[in-house]
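What follows is a single structure, and I will ask about it in a moment.
A single protein chain has been omitted from the complex, and every remaining protein chain is retained in its original position.
Chains here go by letter, A, B, C, D and E, matching the order in which they are written, and residues are numbered from 1 within each.
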Amino acid sequence: MIINPNSDLEMTAIIQSNVEKYAKGEFEVVCKATLGASKFIGSYEDISKSVTGMKELVYKNEKDFDGFIIACGADPNLDLIKEITVKPVVGIAEASMKIASMLGHRFAIIQTTKRFVPNKEALIYKYHMEGLGFAKVSKKGISNYRNEEEIFNTAKLAIEEDGAEVIILSCAGMTGLDRILEKKLGVPVLDGVICGLIIVTGLIKYGVSTSKIGRFKLRR
Amino acid sequence: MIINPNSDLEMTAIIQSNVEKYAKGEFEVVCKATLGASKFIGSYEDISKSVTGMKELVYKNEKDFDGFIIACGADPNLDLIKEITVKPVVGIAEASMKIASMLGHRFAIIQTTKRFVPNKEALIYKYHMEGLGFAKVSKKGISNYRNEEEIFNTAKLAIEEDGAEVIILSCAGMTGLDRILEKKLGVPVLDGVICGLIIVTGLIKYGVSTSKIGRFKLRR
Amino acid sequence: MIINPNSDLEMTAIIQSNVEKYAKGEFEVVCKATLGASKFIGSYEDISKSVTGMKELVYKNEKDFDGFIIACGADPNLDLIKEITVKPVVGIAEASMKIASMLGHRFAIIQTTKRFVPNKEALIYKYHMEGLGFAKVSKKGISNYRNEEEIFNTAKLAIEEDGAEVIILSCAGMTGLDRILEKKLGVPVLDGVICGLIIVTGLIKYGVSTSKIGRFKLRR
Amino acid sequence: MIINPNSDLEMTAIIQSNVEKYAKGEFEVVCKATLGASKFIGSYEDISKSVTGMKELVYKNEKDFDGFIIACGADPNLDLIKEITVKPVVGIAEASMKIASMLGHRFAIIQTTKRFVPNKEALIYKYHMEGLGFAKVSKKGISNYRNEEEIFNTAKLAIEEDGAEVIILSCAGMTGLDRILEKKLGVPVLDGVICGLIIVTGLIKYGVSTSKIGRFKLRR
Amino acid sequence: MIINPNSDLEMTAIIQSNVEKYAKGEFEVVCKATLGASKFIGSYEDISKSVTGMKELVYKNEKDFDGFIIACGADPNLDLIKEITVKPVVGIAEASMKIASMLGHRFAIIQTTKRFVPNKEALIYKYHMEGLGFAKVSKKGISNYRNEEEIFNTAKLAIEEDGAEVIILSCAGMTGLDRILEKKLGVPVLDGVICGLIIVTGLIKYGVSTSKIGRFKLRR
Partner (left out) sequence: MIINPNSDLEMTAIIQSNVEKYAKGEFEVVCKATLGASKFIGSYEDISKSVTGMKELVYKNEKDFDGFIIACGADPNLDLIKEITVKPVVGIAEASMKIASMLGHRFAIIQTTKRFVPNKEALIYKYHMEGLGFAKVSKKGISNYRNEEEIFNTAKLAIEEDGAEVIILSCAGMTGLDRILEKKLGVPVLDGVICGLIIVTGLIKYGVSTSKIGRFKLRR
């Protein structure tokens, strides 16, 4: 199951459609929006508004699903969700960064506006990956997360100016643009949601989940 | 104003009484518990239960107070609170670690149980201070956060075995035990709440607050 | 295809049998030993003896297979193999560390003898993960990589003394012991070869591979 | 008491006047220049010339004052002064960096010339803060440490090009320009001397000082 | 003895001639090319082609020489050679970076093409020196490793734009250009081969060699 931490039904539908293409019927996957959340996650306040809805989604669906993906490039409330369920939980930022680091020397995470760069940097640092990749924004920014050309331009800069060898499409809403951009850019372009699926379906098939002995121990 | 992120009124009263001793009437300080929160913050789930109540405390009191302290050793929801108000906000873990690092080569944060060590380590790392201090728990742990003797024994170990030169009383509930323990241990012992007060009253007097240009920009 | 960088046919057979159990017929996987290599990879000299055989295995099989796993806990010649083929290549040490870091606060890689600890530490450092996990050996070491009890004892120490929350079975030869040990230890126990399969099958299904623009560019 | 490690009486007077404004008569503060020191601290040699005079200032005034601030952006001889007195000692670079790191994602320390950048970088590194802030100089440099416009331009660049969210006025001589620049720049601007006062008056009120058990132990 | 890991006899002759100038007859030094190696080391594949020839050079010459230098800026197979001989072994990249770090705040290693920058960055990281120096390439690159003017231009940029205080001539083929460039640039310019000689002749005279107790223990 994929949790879209915002309440945007259109983005939820895009994600659903795209993951089904990846799944090819081999496994079942359902993407749900978060009730009470903002339409777009762009601040710590937005993240806080997703807390109650995300917990409810997990509590309600824990028995029916084998694992959870948090489909937002900020990995909102990831530690929390890892803690409250025994099922595997994967954030798309964490999954895409770790996969990217196995595919090339340095990755760039494309950001839509300058506003999100420090927050993404804090996330990269959280995963101990500040030597392996960076957040990239162009001067003008990206007006819309489906604007292929502006994403291309930002990624191009990251490759030519900063030595990026792998591109991560940060925002879950960019899902599906990966293959087109990869052809144009000549480097691997990763869709975070698919990266999340790779990890979570692998964990499910393997039968392992979050360690419950320490940092993510169930309360009570 | 001091936000106690849990709902324990007894702990709130202890904190209130202790900060008044420090204030000596020179400034006004009020400690409030968080409605709807757990009685004790011991997990990411507990932290998530404090979100709504803490936001409400800030929204309601922003006009009447000059700054906020989050009085819990986990610095719960600190980034969020820094973002949603223009008044200065200080977490007691962050404040005490930064002050401790100016007083000696290495600090130890006393933990009551092994369960909280990885979470505190993640916090130390977040503040880029993993080379400057560490979380310490004794084998038996500390049965009660007011148990002076057990805190003393854990601190003693941190000094003798791990080279701690400064002790931080992690939990806001330990407030007031600092001076007694300092005499016995022979090293500075820091109460996080007082450290928070040092920083927040200084910032208020100086007239500076959180930067609103990037990571903690107000939404909308 | 799985490359066993040593020439031990028995270990190769154990790996083959174990990965087939994981694959459940959903995909084809073949494990081959490396001609001219040592029977066990325990030094840089052993790694150097695998170079020629590993390159040949890749050149010969590149057309017939969709991706490669290097099945040795030292990730021998991983950068080289990533460079010489356009197909995805995964080392079991890298894959298991990155997956482990998503499942708990700290992982321990079980080593059979003290001799391999510095080399494994160098590998952990190479992947920027020295803050996330460590190599662990018991005082007596482990006499044989199939000795379940001795592996259990070493893992137990790593959990109790060093705060490990996830265990990695470093050596490809330990494959298959993961589920038994997980039950006894109460924390996730990862078989590097399966972790490699999770990543490489995911990458194949997704259709991405190593970036060929910089560090791993094909040499004419 | 504030130690100006150079012998410039004019700068000493500016500092004295500015801290009195901050103190508002609530506490007594005296700034003294260092006999035998250079007029400006711009090299390790200058720092070495301050050693004797600074020690004498501490020995003579230890009984009459409750704490010391070293008012130079290079924190000259800070470890030494922390060691030789039992009273709290604060360097303005250390204090301002630690406060800045609580107010925003990244700080910039404004430098007057390129010459001082590597030395400031070494200082930032010493305090484990190279991931949290950086030294900034403009191409032309700043001709005079009271030149408000040139300081503004350098700070502006640091914000726009390098993502600084907080500005530190490195040099004690820049004291008093903070509020004007803050209004123009729209981010917190910190005067190191005031930051030092916040910490040292807090420590004095709290009754804690440098740990005397290890690195800063008194040499009989 | 100096091992040139490539098979280029011309470069071998240049190195031989240059080290003899440094030796001034005070010690004997012989530079040999590696049989079966590529003419230029520019990839992991090239490094792998040098393995067999380099091992043979060491096995054959171990009795007749007191120590080994690996004369290629990629330090190819350095861990391996350190392991297989009891004589001291020095890589020119490692030696030059460690010497450079004692001569100035930050060093730049001049690269001929963009292609080698990520590989050199990985090497700098391996030696824990990413905070002390960096790899530098100009936009156009350097057409030929003996092209003094292009090397000068790249070094100039590293000094003016990135704050380099010491220049390392990465490629063994650049040997001998150091003194001319030093005069023009006004900063120390280090020839890696000479740096290797400083260390290895010092170790020989002193009588110490690689530790054989752990990471570089002789196999068998």
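Just a few scattered comments:
We take it that a contact is a pair of C-beta atoms (placed from the backbone, for glycine too) under 8 Å apart; a residue touches a chain by one contact, two chains touch by 3 or more.
Treat the numbers as computed from the prediction; the structure is a model and nothing was measured.
When the whole complex is considered, the residue among D:8, D:46, D:150 or D:165 that touches the unshown chain is D:46.
When the omitted chain is restored, the residue from B:36, B:131 or B:186 that touches it is B:131. Mapped onto subunit E, the interface with the missing chain covers residues 22, 88, 90, 94-95, 98-99, 101-106, 127-129, 131-132, 159, 163, 165-166, 179, 182, 186-190, 194, 197-199, 201-203, 205-216.
Against the chain not displayed here, subunit B makes contact via residues 105-106, 131, 163, 165. Mapped onto subunit D, contacts with the missing chain fall at residues 42-48, 51-52, 55, 77, 79-80, 82-84, 114-115, 117-119, 122, 126, 214-217, 219.
One rule holds in what follows: only the chains that are shown with their structure count from here on.
Subunit C and subunit E have CA centres that are 32 Å apart. Contacts with at least two other chains are made by residues 105-106, 131, 163, 165, 214-216 of subunit C.
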